[in-house]
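The complex is shown incomplete by one protein chain, all other protein chains being positioned as in the whole.
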Amino acid sequence: MKKISTLAFCLFAMPAAWAGSEDTYAEFKAMMDRSFKTTGIAAKHRMYQLDFQKACSQDKQPAKAEMARIEAEQLKTIRYPADGKYFGNWKEGEKIAVSGRGLTWTDKTPHDNGGGCYNCHQMSHHEVSYGTIGPSLLEYGKLRGNADDVVRYTWGKIYNAKAFNACSNMPRNGDAEILTEQQIKDLMAFLFDPASPVNKK
Amino acid sequence: MVNPQKSIRLALLAGLAVVPLAQAGDELLDGINAYREALADGNPSELVAAEGEELWKMPRGPKNASLEQCDLGLGPGVIKGASAQLPRFFKDTGKVQDLETRLMTCMETLQGIDPQAVVKAGWLKGEKEKMAALVAYVVTASNGHKIRIDMRPPEMKKMYEMGKLAFYYRTGPMDFSCATCHGDQGKRIRMQELPDLRTQAGAASGWGSWPAYRVSNGQFWTMQHRLNDCFRQQRTAEPIYGSDATIALSVYLAATANGGKVVTPGIKR
Amino acid sequence: MNKQRRNVLKTGTGAAVLGALAAAGLIAPGIALADWNKAAFEAKSMADTLKALGATQPADSKDVQLTGPDIAENGAVVPVGVTSAIAGTTMIAILIDKNPNALAGSFKLPEGTEANVQTRVKMGQTSNVYALVKAGDKFYMATKEIKVTLGGCGG
């Protein structure tokens, strides 16, 4: 719901570093507005940007202060597991990491989504088809251990990557309700469990 | 309470120091390149182009006329090299048009076919299937040509600016833009290498090899179809067929690719 | 239909009848000579397929070459080629171990046609692919593993 409420503020505001004229930007927004339509679960309001999305819509990153402001704001959205349990089932987590499905206009429900992790990350010893947009997460738990701060950071990163890098390419899996709390727990287990193929050859 | 900034540094250090760059991936990529080369001979696009040639010459629509007098920018009936110079600004319509919207204009003016019949059809169904065949035929006649986009008209310059804004426009539940995947060098999704569409070389290899036959589903995809699926994967709302945003993006890509080589129809994963 | 055609051929008046059928557009020329081997194509395992093809215990042979990529980005279209240097090769078949039905296709080579065919096959998953060749009344075989992987996003 918060996504829609911010809409009014950003419809006609320009990104801070935008070099063109205000008229051109207004024309651009009008073009986007008439060029997209609602199909299935992909409603037209998806085209309306959140403030930070707008700030990150340039060929350069925003200024440091702006980045820090966004990160501080996004950090507040992270909800840690209420029961204090960070780890689910790594086998379920692997399925979530493999699946790149969900939230497109050809998907029937907005609730049954994959994490698409392999699209961008190397993760396990046995899957050779991995992307390189994000860093390799091979042997994630083995290399980093499972101290509280590492565990909490990892949870936060999956939940809302923008809290740590304002214009990160990584989706806000928790904040944007892409994945459920249980799914994030399963992914955590996939990353940290010594028996998971992330850590075990 | 954990200091998240400190944790990040720890995590980054661990990542950089210990995890080797994925060398194994390179051998695999070599293997996949060999696979793609094996497919290049015998591109099933030829089958679609043959249908398109028939459609181009066949009298159709309320006016029972063929498309043989269609002006794709190089004069009526000239298709050789035409798509290598599209999108372009057309004086008769007062619009910047890509290949597909220009063909729609020809279908309307020469044959009396309502453009909405194309816009509203499902992909590879009805008039959109016919459009795909026509596109396959037309782009085959530009294979090997140089991409030459005429950027002199102010309308083209404006569309380029709009297209660039659209390219970086992050939105939707996943915060993606075109640049998320196509705004860096040497990246890939899964095993798929991603052209860096901000650069001339990247744009030339991307723009220059579409439209294409996709072996994964055995379908011939036009550029509008390609862009539509990019937005689907971005999880945005759906772009309207032939809409200005799609044409603006095409202008941005094609202009960035200027001077590159057209290899159409392409053959893709 | 097939049975009928064979009978027609046996009676000796076949050629004329076939010609008439072909002229009427009912059958394409040449096709009546083929006879789709249902048992072989519907067999599931390698062993059953070989049996249905009459190829018991084919010998591995260096004179049979199976070409194909080490890795295919998409199992829907995997280019494969088979050549045989064995004199008198009359048949080539392509089998994929882990497909639901192992036999992908077979090619009969009349005198004068080289033992060299290329096509594209579907593979459900990483599997051994076999080239089976018949020369005289003996069968020979070559194997290659082809890996099938995922390409783009959405998988």
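Per-chain numbering from 1; labels A, B and C assigned in written order.
By our rule, contacts are C-beta pairs under 8 Å (C-beta built on N, C-alpha and C of every residue); 3 or more make two chains touch, one makes a residue touch a chain.
One rule holds for everything that comes next: contacts and distances are computed from a predicted model.
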item	value
Candidate names "Monovalent cation/H(+) antiporter subunit G", "Sulfur-oxidizing protein SoxZ", "Dihydroxyacetone kinase DhaL subunit" or "Pyruvate synthase subunit PorD"; UniProt protein name, chain not shown	"Sulfur-oxidizing protein SoxZ"
Among the chains presented, those that the missing one touches	B, C
Among C:L50, C:I96 or C:V133, the residue in touch with the chain that has been omitted	C:I96
Residue touching the undisplayed chain, where the options are C:L50, C:A104 or C:L132	C:A104
Touch residues of subunit C, complete complex, unshown partner	1, 27-31, 33-34, 36-37, 41, 76-79, 81, 96, 99-101, 103-110, 112-114, 116-123
Touch list for subunit B against the chain that is not drawn	41-42, 44, 46-47, 50-51, 215, 218
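Everything below uses one rule, namely that only the chains that are shown with their structure count from here on.
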item	value
Distance between chain centroids, defined by C-alpha means - subunit A, subunit B (Å)	26
Junction residues of subunit C - those touching two or more other chains	149-151, 153-155
Junction residues of subunit A - those touching two or more other chains	118-119, 128-129, 131
Residues of subunit B defined as touching subunit A within the complex	2-4, 6-8, 10-11, 14-15, 18-19, 22, 24-25, 28, 158, 161-162, 165-166, 168-177, 179-181, 183-184, 186-192, 194, 198, 232-233, 235-240, 243-246, 248
Complex interface listing, subunit C residues touching subunit B	68-74, 76-79, 120, 147, 149-155
Subunit A to subunit B touching residues, read off their complex	20, 24-25, 27-28, 31-32, 34-39, 42-50, 53-54, 56-59, 75, 103-106, 118-120, 122, 128-133, 135-136, 138-139, 143-144, 148-150, 152-154, 156, 162-164, 169, 171-172, 176-178
